[in-house]
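The complex is shown incomplete by one protein chain, all other protein chains being positioned as in the whole.
Naming follows writing order (A, B and C), and every chain is counted from residue 1.
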Amino acid sequence: MQSRNDTLLWMYEHMALSRYYEERIKAAYMIGKTPLFNMANGPLPGEMHLSNGQEPCAVGVCAHLGPEDFVSAGHRPHHVAIAKGVDLPAMTAEIFGRSTGLSGGQGGHMHLFDPAVNFTCSGIIAQGMGPAVGAALAFKMRGEPHVAVAYVGEAAVNQGAWHEAMNLAAVWKLPFICIIEDNGWGVSVSKAASTPVPRNDIRAASYGIPGIHVPDNDTLAIHAAAGEAIARARAGEGPTLIEIETSRLEGHFMGDVEAYRPDGEKDALFARDEIPRFRAMLIEQDIADEATVASIEESGRARVDEAFDHALGSPEPIVGEALATVFAESEEL
Amino acid sequence: MQSRNDTLLWMYEHMALSRYYEERIKAAYMIGKTPLFNMANGPLPGEMHLSNGQEPCAVGVCAHLGPEDFVSAGHRPHHVAIAKGVDLPAMTAEIFGRSTGLSGGQGGHMHLFDPAVNFTCSGIIAQGMGPAVGAALAFKMRGEPHVAVAYVGEAAVNQGAWHEAMNLAAVWKLPFICIIEDNGWGVSVSKAASTPVPRNDIRAASYGIPGIHVPDNDTLAIHAAAGEAIARARAGEGPTLIEIETSRLEGHFMGDVEAYRPDGEKDALFARDEIPRFRAMLIEQDIADEATVASIEESGRARVDEAFDHALGSPEPIVGEALATVFAESEEL
Amino acid sequence: MTATSILLAPPKPAKQRKISIAKAITEATAQEMRRDPSVFVMGEDIGLFNGVFGMTTGLLDEFGAERIRDTPISETAFISAAVGAAAVGQKPIVELMFVDFLGVCFDAIYNLAAKQSFFSGGNVTCPMVLTTSVGGGYSDAGQHSQCLYATFAHMPGMKIISPSNAYDAKGLMVSAIRDPNPVIVMAHKALQGVGWLGTVKRTIVHVPEDLYTIPIGEAATVREGSDVTIVGWASTVHTAIDAADLLKDRGISAEIIDLRSLVPLDIDAVLASVRRTGRLIVVDEDYANCGIAGEVIAQVSEKAFRDLRSPPARLAYPDMPPPYARVLEQSAIPSADGVVKIVMEMIGDEQH
Partner (left out) sequence: MTATSILLAPPKPAKQRKISIAKAITEATAQEMRRDPSVFVMGEDIGLFNGVFGMTTGLLDEFGAERIRDTPISETAFISAAVGAAAVGQKPIVELMFVDFLGVCFDAIYNLAAKQSFFSGGNVTCPMVLTTSVGGGYSDAGQHSQCLYATFAHMPGMKIISPSNAYDAKGLMVSAIRDPNPVIVMAHKALQGVGWLGTVKRTIVHVPEDLYTIPIGEAATVREGSDVTIVGWASTVHTAIDAADLLKDRGISAEIIDLRSLVPLDIDAVLASVRRTGRLIVVDEDYANCGIAGEVIAQVSEKAFRDLRSPPARLAYPDMPPPYARVLEQSAIPSADGVVKIVMEMIGDEQH
């Protein structure tokens, strides 16, 4: 059992690491895409959904999880994958489409699977809800103390799959937690334009389970709320719904110029960036001194740089081998 | 504008007519299906979902509707179709698969379409939600005072389509009403086994709209609740969710022996049948005398008998013509 | 060498143990559940109700509500839950009551279950079985009578089995449960042995009590013949048998291939037969356009073109939703007479 300070430092370490990770992804992504932006070009093609600003949602929850606990994320998965402990070099190689990637480059950044830490993500809105509920069911049937967590965005809550999975988890009282990362936007559609209620934690009442609202992207508040929810789940008391007010500091995907954002909204989000605020708190409250924090940041950057070196140094996949994984080999019956 | 008494008599007339209609369907359905029950046999093959017991949900709501108002029902549609004013001979011919049916026998009892009164139904759970929301949208866009009503069972509320449609109707503030007929069962699965909350009107809070619960299959209470909801909708004040406690007096479909029902449950439902209770009330409160009520019942039976005579006297569809309706003729462009 | 169907060579024990497809599938499920605690079943009305088509009869009594789970009407939730459960080591069997309902949960099937192995580079498998009931013929109209075989077959990552008799049903179901991939079990309502429907008698055959497997992806010869190859599966195997009997009276010897599995497709068995007979007709109760029948014809035309003496033919469901009225529906379903007519034309045309 970690001390509280260790936990706070672990959370800061992974927020800072995640932010640096996205900055490196961003830089790599833009290679070959200027002056004319074409998503197909460069060493890192395809859609790219960065998680800058949403790091607190990842670390505040995953600080309570072990490798057997199941987590599903969505199309914006990097921060959660990092906090859940996904193999960083293999994840990076996957994002660059290399043979050493988590799935040999077949999945890409929206399809990161790491069975060693029961992490998965997907590109269809709310698609990860059901699998997390199913993992929670498996844990309950086997009498294991693990929990399953599904991350979705605030706009995903209006997808039918979300409702069905919440209902199933609740009626079966499963060790399941739904984390709603409310960054206010579903691509260009505001929460107000898609959702008739101001807060989705209200919707927990539809399932007879606790609904918690965490304002202001506050790491400590997220950590506290998730801690209670996960303890309840492990104790067999059923699911919890947590909506977190967070910030999307980048466009919906790389290339999105965000013309739809009201003026000044973005500046306010940057002004309220949790990472520097949390850093200042650590030092203010003597949880760590400047040097310690700096070295944590340093070692995080080093881990990320290693992961990128590994990825970029890895060969591309061998054409022809992918077909073999459409079906898993059936053992002798 | 009808007088209150006229309305009460209209509601009784259509409940009694609907019950007699189902009794005749039931008798016709069993022809050729005994001693060995085979759904394929007899003059009325296929699945048959009778509405006996749920008549109050139909008349209490439809008493407020005109022909332009849109209604979608589900797989158990007869009572609603009758209350909405669907052409009875054509509906009956459709159920018997005759050429004079609403759709020439192509649809059958789960696919009754009568554009003259904007009635539709379908066999996929909660599938009628979206079309009703869409009709409500059309009415709003055209500035028409009409409303759209979707009927679903209590078990349909756990289908994703239900949630999505409720959310859309609410965020667009459409003239839409969702009527949940809570008969306690989804085929053999009890409400408690499928829904973690005791009452679905609670779920209205997820959409920021009024949720009304009507206990005890009470025609007058349904009529009052629906009246308010429909008035709100016509006034542009948005959707309402109404859950009605009702009774399924037959099996889920004909042939269902209901082994899953707790002992005595069925007897209690019959003891609490709303039709005789409503009849007694009419006479007690001097809304009508025995003779008047009897003649209303008589004329209802006559209408039903005529409809059956029409249907059974109609020719079968002509093979080869159905294909022509897969696509509607495109006019000259 | 193509396998031989039990319909061609029924065993001759004095006392045969004849059961229906539904019972055979239930038996396979029960026996695998006894062997393997990770196997469990989810679906609508599969508990006390024994499944609308009787595919879980008695399982609740033996295994209890933890492993035989009635679900809410939330197909997307329980099918995608099966994918998650499979990802962490369970072996779920889920029932999609009618195949017609796939539209409300197809994402969980084709985009999630079917792609888990591929997306994970083979590191996370998806050992689940999805059972469903297909087909019409009893006037259940356009949302309860479809087959939709090709809707699944078009999407990579799922295996599909569709048995024509109880013996195959048990052996294929055991293979499906043990397979590390999603396997779709498409049972035809006219063959299944549904309590409230008739059943084609020929489907009720001897089924050994002991566990056995039939490999997924292996077709079987139902009848040997020399003039024409009739390809079918599930219900259309029986249409083919009836047609072959009628053709025999006209002096035409038909060979019948039962595909048994639709994915993987045993095209070699079809090719081998067509090379002998020189003629092909495929009978398919699913919509014609982009169906399995068209795929078989395309592959045979690509791979055995010069062995064909006549144009290949198919008899499939017309591209129209199943109509309710009996006369309309019955006229739409591929019939033995329809097969005979096509075969006679095929052979007739060769004369001039």
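In this section, a contact is a pair of C-beta atoms (placed from the backbone, for glycine too) under 8 Å apart; a residue touches a chain by one contact, two chains touch by 3 or more.
Remember, it's a predicted structure, so these values are computed and weren't measured experimentally.
Visitor: Taking the whole complex into account, name the chains on display that the unshown chain touches.
Guide: Within the full complex, the chain not displayed touches A, B, C.
Visitor: Looking beyond the chains shown, say which of C:11, C:64, C:89 or C:156 touches the absent one.
Guide: Residue touching the absent chain, from the options given: C:156.
Visitor: For the chain not shown, which residue from A:45, A:115, A:184 or A:208 touches it across the whole complex?
Guide: Residue touching the absent chain, from the options given: A:45.
Visitor: I'm checking contacts with the chain that's been left out. Which of A:105, A:210, A:238 or A:300 qualifies?
Guide: The single option touching the absent chain is A:105.
Visitor: May I ask which residue of C:20, C:125, C:143 or C:261 touches the chain that does not appear here?
Guide: C:143
Visitor: To test your reading of the contact rule: which positions on chain C touch the chain that is missing from view?
Guide: That gives, for chain C, the contact residues 76, 100-111, 114-115, 118-119, 142-143, 148, 150-151, 153-157, 263, 265, 286-287, 289-295, 297-299, 301-303, 305-306, 308, 310-314, 319-321, 323.
Visitor: Please give every residue of chain B in contact with the chain that is not shown.
Guide: 70, 72, 101-104, 106-107, 111, 113, 115, 118, 120, 122, 124, 127, 129-139, 141, 148, 160-161, 164-165, 167-168, 171-172, 322, 324-331, 333
Visitor: For chain A, which positions touch the chain that isn't shown here?
Guide: Counting only chain A, the missing chain is touched by 37-40, 45-47, 94, 97-98, 101, 104-111, 122-126, 155-156, 158-161, 186-189, 193-195, 255, 259-260, 316-317, 319-320, 322-323, 326.
As a working rule, only the chains that are shown with their structure count from here on.
Visitor: Going by C-alpha centres, which chain is most central here?
Guide: C
Visitor: Among the chains, which is located farthest from chain A on the basis of C-alpha centroids?
Guide: B
Visitor: Would you mind pulling out the distance in Å between where the CA atoms of chain B average out and where those of chain C do?
Guide: So the centroids are 36 Å from each other.
Visitor: Using the touch rule from the top of the page, what residues of chain A touch 2 or more other chains?
Guide: 160-161, 164, 167-168, 171
Visitor: Of all the residues in chain C, which ones touch at least 2 other chains?
Guide: Within chain C, the residues that touch at least two other chains are 71-72, 74, 76-77.
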